[in-house]
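One structure is given below, encoded as structure tokens.
Partial complex: the chains shown occupy the same locations as in the complete assembly.
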Amino acid sequence: MMEKKGKVVLAYSGGLDTSVAVCWLMERGYDVVTLTADVGQSVNLEEKKAKSLQTGAVAAYVMDLKKQFVQEFVWPALKANGMYQGTYPLSSALSRPLISQQLAWVAKNEGAVAVAHGCTGKGQDQVRFEVAIGALNPELEVLAPVRDWHFSREAEIDYAKDHGIEVGASVQSPYSIDENLWGRAIECGALEDPWNECPEDAFKISVSQEVAPDKPQNVEITFEKGIPVALDGVSMDGVSLILKLREIAGAHGVGRIDMLEDRLVGFKSREVYECPSAITLIAAHRALETMTLSKEVLAEKKRLEASFADLAYTGYWFSPLKEAIDAFVDKTQENVNGTVRVKLFKGMATVTGLKSLSSVYNHDLATYSEEDAFDHSAAVGFIKVWGLPLKTWKQAHKQDPEKNESISVSC
Amino acid sequence: MMEKKGKVVLAYSGGLDTSVAVCWLMERGYDVVTLTADVGQSVNLEEKKAKSLQTGAVAAYVMDLKKQFVQEFVWPALKANGMYQGTYPLSSALSRPLISQQLAWVAKNEGAVAVAHGCTGKGQDQVRFEVAIGALNPELEVLAPVRDWHFSREAEIDYAKDHGIEVGASVQSPYSIDENLWGRAIECGALEDPWNECPEDAFKISVSQEVAPDKPQNVEITFEKGIPVALDGVSMDGVSLILKLREIAGAHGVGRIDMLEDRLVGFKSREVYECPSAITLIAAHRALETMTLSKEVLAEKKRLEASFADLAYTGYWFSPLKEAIDAFVDKTQENVNGTVRVKLFKGMATVTGLKSLSSVYNHDLATYSEEDAFDHSAAVGFIKVWGLPLKTWKQAHKQDPEKNESISVSC
């Protein structure tokens, strides 16, 4: 008789891999508790619960985490204009620490000895789950059945059939997908040659530039302390605003990303994403920051934004550096208030207008009109001092006069 | 009788300001030598020469600097993905040190005691001219008649008429323009309210998204050591390639930029640019770098790119830091070889394909197919070590378990 090992809490999507994982873990002596979280991926939680219990789980938790996802993960990322390598808005990366947190909580609630995820051995998500759980509860063991079992796709399907697991149509899909409120990630074989353009059927929440409407649509997004609070003047909670904007911007083809990305585990990978809300909101937020933050803050913040994105991407969400960067960012966001007009059209989200009561743009300094308040004569002294180090440098390092032979001169 | 002060070499565009400056300098005792440079702004050099001499200059130099501009200024900027504040491709900023260099050369050739430019006291260009000339020849005095003369627009026009200077239609234009191969800069009164969208008639070398063709156009750009050498497989010199691409990309509405920019002289200013070639080439170049540079190089280079842009923007082109950054960048560019397919459509330049013999993308590591060469089991040890510092941190700083009250749980 098999040794009983206690309970394991499995992050359960209800797809083939995690369904097979339920059985595979049971066969190894675990009582399996599943956790299915709604982070905006249009999941039917009750269906998943039923399927889990039917597959053999001793308990099936389902949770609507959309609100917590937005407030504790998406908004901090937006305030930091979080883009890994300047390009990827971190959508999947942001959901992993949240799900890890809830896995740890359920494990505690159920007295489980381990948690489990359905990731393979070459992705980023295994790192994010395992590092986050190690941070949240160092005592918990983390299992990775999909990484361990060495099934081929065919063997996995046979195993599923043998164990009465329904094998859905999705196993035929050439695409591997992860989705949440902040974006949708797509991987597939055809993408593995970077010269190939991404096939159109890979996308779901955005249309192509070609079929996008022939008329632009303007939206006005209002921010308070760096967070969007209203769309076209209508106040909205974060979940609603992101979903609404996803629909509008996606319909104009906005938010597609196609990149070669450096994975933490040591190689480059072609990745395609659809992130209509993220792309639109980050563009608007960045523009509003140019109006409300000083030059020095903009420059230093940009460096910290890169660190923020690296931390989120590599599983270091619950880390002291992340907390310290949040403190810096939050201080800057106290002044990021105002409204941004964004034109959505044929794949582009273009900022066409900015207004803010916290603006440090000063018309009277900038203007070339008669209201000009800038002291032009101060510029003379300024330039003299500004250029002095360079003048001194060149006096110390005399050079031959520039030769001019390749230039045609007429005089 | 007026004291003779010697020769001054004036950077001369032939517009109202620099024409008036010729007379104004003559009245102050200088013999004026003008220098008119072609940096791709479609200037008629012979016309300018005639106008200069007619206005009273003792000599009028005209120079075709397009080739030198591309090779010594634009290509280094492209290799560094030079964008001030991440947005402005530095077009005007790049031409100033070149013109300064030629002013210094003509001054030497003519035995002049000073050089002069036509900038006002609140722009960036005065800084760039004066700092560059101070670096190139610390003995030369730099005059800035427009900054000094305190004419109103009306007084300036009256002065011009009195001195027989033709006042062209351009003085009625609401726009202040600077143009070269790498882009076109536009300032005007209507832009001084950042909530106003930029008027369509401000643009000249790009169409609007709305009137751009309904069919996309692909171009293939081939790079060698970070520099574009062929368009659609046809080898071209740099000037031709930039001009050709400006035409194609501009016709698809690519390259418009509208931003609030932090000037060195201490205030924010609304700036609008059209840079079809710059935007397309930088997008292609950056994408090719993701395929041919390592993760660490990409991250460090990004930081140095910001420094590069600041140096170019603030007049520090001929500086030792700029030279050291060039050395770093040039080392990295040895491997930036390959071809990039860019789709130009309705204002967007989208990279849709990459290929390179210097690629460090490794299909066999990235693939999820059977050719997978990645050692999945190594990930286990990797994650253990990667997460160890965070685990240790959290063991030292025990926290209460996460409360979960706001989340709806069903199980």
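All chains are identified by letter, namely A and B, in their written order; residue positions are counted from 1 within each chain.
In the analysis below, a residue touches a chain if its C-beta (ideal position, glycine included) is under 8 Å from a C-beta of that chain, and two chains touch if they have at least 3 such contacts.
These numbers come from a predicted model, not from an experiment.
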item: Total identical subunits in the assembly as filed, 2 in place; value: 4
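We adopt the following convention: only the chains that are shown with their structure count from here on.
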item: Length of the line joining the C-alpha centres of subunit A and subunit B, rounded to whole Å; value: 30
item: Contacting residues of subunit B [partner subunit A, same complex]; value: 45-46, 49, 59-65, 67-68, 85-86, 101-102, 104-105, 108, 120-122, 126-127, 130-131, 134-136, 138, 144, 147, 176, 187, 189, 192-198, 209-210, 216, 258-262, 264-270, 287, 290-291, 294-295, 298-299, 302-303, 306, 314-316, 318-320, 341, 345-348, 350-355, 359-363, 365-369, 372, 374, 376-377, 379-380, 382-383, 386-387, 390-391, 393-395, 401-402, 404, 406-411
